[in-house]
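Here's the structure, in structure tokens; my notes come after.
For subunit A:
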Amino acid sequence: MTADVFLFWFLALITVISGLAVVLMANPIYSALCLAMTMISVAAIFVTLQAYFLAGVQIIVYAGAVMVLFVMVLMLFDLKHELQAFTRGRATGALKIASVGILSGLIVGAVTIGLTIAGRSSDEVISAAAAGGVVDTTRGLSEALFLKNIFGFEALGVLLLVIAVGTVALSRSKGGTHARD
Partner candidate 1 sequence: MNQQALIAILLLSPLIGFFLNGVRFRSTNYVLAGSIATIAVLISFICSVLLFLNLVDLPPEARRITANFFEWIAVDKFKINAGFAVDQISSIMILIITGVGALIHLFSIGYMHHDKGVTKYFAYLNLFIFNMLILVLGDSLLTMFVGWEGVGLCSYLLIGFWFNDSAKAAAGMKAFITNRIGDAAFIIGMFILFMTFGTLNMHELNMLAPTIAESSWLGAVTLGTMMLFIGATGKSAQIPLYVWLPDAMAGPTPVSALIHAATMVTAGIYMIVRLNGLFIVAPNTMMVIAIVGAATAVMAATIGLTQFDIKKVLAYSTVSQLGYMFLAVGVGAFGAGMFHLMTHAFFKALMFLGSGSVIHAMHEEQDIRKMGGLRKYLPITHATFFLGWLAIIGMPPFAGFFSKDEILWKAFSSSQGHILLWAAGVLGAVLTAFYMTRLMALTFWGKSRVDKSVHPHESPWLMTVPLIVLAILSVVGGWVGIPHVISEQIGHIPNFWEHWLEPVIRKLPTVVEGAHHDETMLEWSLMGISVGLAAISALTAYIMYTKKEGASDKVAKAFGPVYQLVNKKYLVDEAYSAGIINPLIEGSKNLWYYVDVNVIDKATYKVTDLVRGGGSFVKSLQTGNMQQYAMYIGIGVVVALSFVLMR
Partner candidate 2 sequence: MLSALIFLPIVFAIVMAFWPQKNTVRHLALGFSLIEFVLSLGMLQKFDSSTAALQMVEQTAWIQRFGISYFLGIDGISVMLVMLTTFLVPIIILGSWNSIDKQVKGFHAALFVLQAAMLGSFLSMDAILFYVFWELSLVPMYFIVGIWGGSRRIYATLKFFIYTMSGSMLMLLAIIFMMRLTPEVTGGYISASLLDFYKLNIPFVAGEFLTPQTLLFFAFAVAFAIKVPVFPLHTWLPDAHVEAPTPGSVVLAGVMLKMGTYCFLRWVIPLFPEAAEHYAWIFIALGVIGIIYGALVAMVQPDVKKLVAYSSVSHMGYILIGLFVMNAYGVNGALYQMLNHGISTGALFLLIGMIYERTHSREISKYGGLAGVMPYFTIAFVIVTMSSIAVPLTNGFVGEFLILLGAYSYSPVVAAFAVTGVVLGAAYMLWMVKRVFFGPKGELVKEDHHPLLDLSVREVVVLVPLIIMIFWMGIFPNHFMDFSKASVDYLVKNKMDYSIPLSPNQAQAQEK
């Protein structure tokens, strides 16, 4: 148990720190790398929650595909200078930070109040069938995915096709990176 606890705290710490770093790093490349770090630690968290398949997908899709995309685009831009990393204006900045702070406070508060206070265990609130996780994850997952959620799956297929066609079209459209005229 202690290993689990330690693992959680460790991963949580990494996630938060790298997450913060994404936002705080002035150089976007560093941000991107930190984001990759976050992704990986989130994948690890998935593992602690016994979502092994998802952890794999997370690594492949995010850390692999998405991150590469980000870095590539950043390279493409070849930004020499980042004049101002953060928004200027104290009032709005303070307002933004305050609203984010309050929001996180609210969420944390709601979660903790909702789940732990008032003498109820989290199990009661989360409508739990059997706490402790899904046994045969990948199988259950694939059944759920291809039988129950087949429509969503197909729709996602359409979505991806659309994205593909769309982004290509965009790049080839008038004034795009690959415009013919």
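Here, contacts are C-beta pairs under 8 Å (C-beta built on N, C-alpha and C of every residue); 3 or more make two chains touch, one makes a residue touch a chain; residues count from 1.
The set was built so that all candidates are chains of the complex that A comes from, given by their letters.
In this text, all values refer to a predicted model and were calculated from it rather than measured experimentally.
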Among 1 or 2, which chain makes contact with subunit A in the assembled complex? 1
Candidate 1-touching residues of subunit A, taken from the complex the two chains share: 87, 92, 95-96, 99-100, 102-103, 106, 109-110
